[in-house]
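What you see is the complex with one protein chain gone and the rest in place.
The letters A and B name the chains in turn, as written, and every chain counts its residues from 1.
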Amino acid sequence: MGVTECNYIAMREFRRRVAVGPKPRSWLPKLAVTVIFLLPILLISPKTYITLTISGLAMGMLLFLVSSGFSLIFGFLSVLNLAHGALFAWGAYIGFTAFSFIDKWTGWGGSNLIFSNILIFLLALVAAGIGVAILGVVTERLVIRPVYGSHLFQIFITVGAMTVMEELIRIIWGPNDEPMPVPLSFIGSWDIFDVVVSKYPLIVIVIGLILYLIVYTILRRTRLGMIVRAGVENPEMVQVMGHNIYRYFTGVFAAGSALAAIGGGMWATFVKSIHPAMGGEVIVFALVVAIIGGLGSMTGSMVGALMVGLSYNYVAYLVPKGALGITMLLLVIILSIRPTGLFPEGT
Amino acid sequence: MSKENLNPVQTFRLREKEDRFRNPYFFLRILLLAFFLVTPFLFRSFEILDVVLKIIIFSALVASYDVILGYTGIVSLGHVLYFGIGCYFVGVFMGKLGWTSYSHLTLAFLMAIVISGILSVLIGLFSLRIRAIFFAMVTLAFMEFTFILSSQLRSITGGEDGISFKLPGILAIDFSYGKFLGIEFTGRLISYYFILILSFILFLLMLRFVHSPVGRVLQSIRDNEQRSIALGYRTYLFQVIASSFASCVAAVTGGCFAMWVRYVSPDSSLSVSIMLDVLLMVIVGGMGTLYGGIFGAAFLMVTRAFLPKLQVLIASLLPGVPFAIRLSERWLFYFGLLFIIIVYFFPKGIVGTAQEIIARRKDEDK
Partner (left out) sequence: MEADPVAEPVLKVEGIHTFIGKHHILQGVSFDVYPGKVTVLLGRNGAGKTTTLRSIMGLLSTSQGTILFQNQAIHHMKSFEIARLGIGFVPEDRGLFNLLTVEENFRVAMLQEDEGSHQRLEFILDIFPDLKRFWKAKAGVLSGGQKQMLAIARPLVNRNELLLIDEPSKGLAPIAIEHLIEAILRLKEHTMIILVEQNFYMASRLGDDFHLFDDGRTVHKGQMEELVQNEELKKRYLGISST
């Protein structure tokens, strides 16, 4: 090799190294999302496209809330929590109870004032988040701690926990479906340039984005988040540096559970009903989203969730029975190209 | 093959074969088989016969799951998919298509086996190379997907309502041959024996598979995959073989189940709750012991049949408050608690822990 070639290679190597980290084929997620966003334009009329996109984004946000908790718990604690769906359901039920309770005393749910509607809605979600966070902490201490380190036993024991939690819902609230109350001003839609834009999905999107930004900021800009990110990569080393990682485990578990709970509350308002088995229905989607996005990655959950939400809605319109198929197809395609999911652990 | 020229491995295996009949467990198993054979004569109640046969069918299913979980070390959460395929082939052939003859029944079984085998090979090729827990989740997702698919394709699968059907000839309910030893030889009875014999054969097949050279390689893969690869085994290939064998067995058990209940629907053959049941049976019975499946299945079926009765009893004792009534009604709740306790205290399953205790006692005696 001549001198000039050596220099060239050395330059490239230096430039590569000074850049912010190697990212294998980082164009893939962007390409995937773009394709999913744009392809349907060819097939659907613009107005319907906008409506579908909004509901797709909303569904995506809800899926993000559920799967991000699962993904983070798996990434940080290396725990497979199959009871996550049950936490989702509990969030919906606590939200339901909180809403009904507050409404009975203040009537904010049925009022016309947007402000009171928003207030009661947020309070119900906060109640759900806190309640399930507590439930999550209890679950982590009692059920998860004994099985750290063995994914197989985590599967076993969390399945048992899921059964218990679901049955507890049936015991406390009864086994039947209940209609979920929706704040008055959230119902309905606006007509913008002949396009029907439902109000509630927009609210879901906004809240979802806010929560994503909160989580993102905590992870990226705070010391706590930094330690969590370090722990996703190497929990042992974090211990060795003097941080009680078990406290962080519990905290992350609580946070992940709270996210799922908020997702549950908003999902219930979206479909306007709650039933005890709703956890089981959503867990599969959450799993698929988490796998597609990459376990342990917040951004991955968001991107994966949006992909699944959007594709589901578009295909449901075009080929009604094929909606589920497209989700599975996405899973197969993404795993074939990148077996670890779109975003590797910890990003 | 003279005794002097055998290498150590062959000597060991030869001795193992000879010891087989002196093993005390062997007689226990013969006893169990005898019990299953005479059950219809011991218990005249149909309900008990139903429970016993379900134990038999699910023992075979759980054993097939144990082949991949306990012996090969693959965690699949979608094994019941193949069970469902077996159910549906029988159901669709007999019911929807109205092909009621013995040869059609056989064809249904054969097709179920073939499709299950191919499907598991495809899924294996695709997902066994990704991380183990991914595989678990992907298989779960596939099973859920098929569940929803079968609920939606009404024209083929009868949708959520499912398909009811009749069995041909001597297996049909209304067939009667006359009395023998005090009981009537109905189609039900004949189906019972047919399924019993079929399950027995399946069990023998699985035992043979697990103790064969292939089976031993699988165990070595389970224990230390890196080592097996270093020894030159294409672990991946073996895992796919084990997976397809287990899925074919599961398909046959599915067919048997459909035959017995003469009904197939997504809930009864493809639901996640069946998969959970299998998990439960495996954990109670113990992994890596095919016979544990029998114990686990027995445990689950008996409690399933027995607990609701217990619950009615308790409900009659408690006050009429809705909460209290529901507390007693949801026996599944206590079941879940019991399950968690079992996983916590008996990680090797009841059978596995028992084996361990016995082995430890033997060590102490020495």
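The rule is short, and it goes like this: a contact is a pair of C-beta atoms (placed from the backbone, for glycine too) under 8 Å apart; a residue touches a chain by one contact, two chains touch by 3 or more.
The structure presented is a predicted model; accordingly, all values stated were derived computationally and were not measured.
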If I'm reading the header right, one chain is hidden. Which shown chains does it touch across the whole complex?
A
Out of A:H84, A:R170 or A:R229, which is the one that touches the chain we can't see?
A:R229
Among A:I114, A:M241 or A:V271, which one touches the chain that has been omitted from the display?
A:M241
Which positions on subunit A touch the chain that was left off?
16-22, 223, 226-227, 229-230, 233-234, 236-245, 345-347
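As a working rule, only the chains that are shown with their structure count from here on.
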At what distance in angstrom does the C-alpha mean of subunit B lie from that of subunit A?
35
State the interface residues of subunit A toward subunit B in the complex, per the touch definition above.
74, 80, 143, 146-147, 151-153, 155-157, 159-164, 167-168, 170-172, 174-175, 280, 284, 287-288, 290-291, 321, 324-325, 327-328, 331-332, 335-336, 339-340
Note which residues of subunit B are touching subunit A in the complex, please.
75, 77, 126-127, 129-134, 136-138, 140-142, 144-145, 148-149, 152-153, 272, 276, 279, 283, 322-323, 326-327, 329-330, 332-333, 335-337, 339-340, 343-344, 347
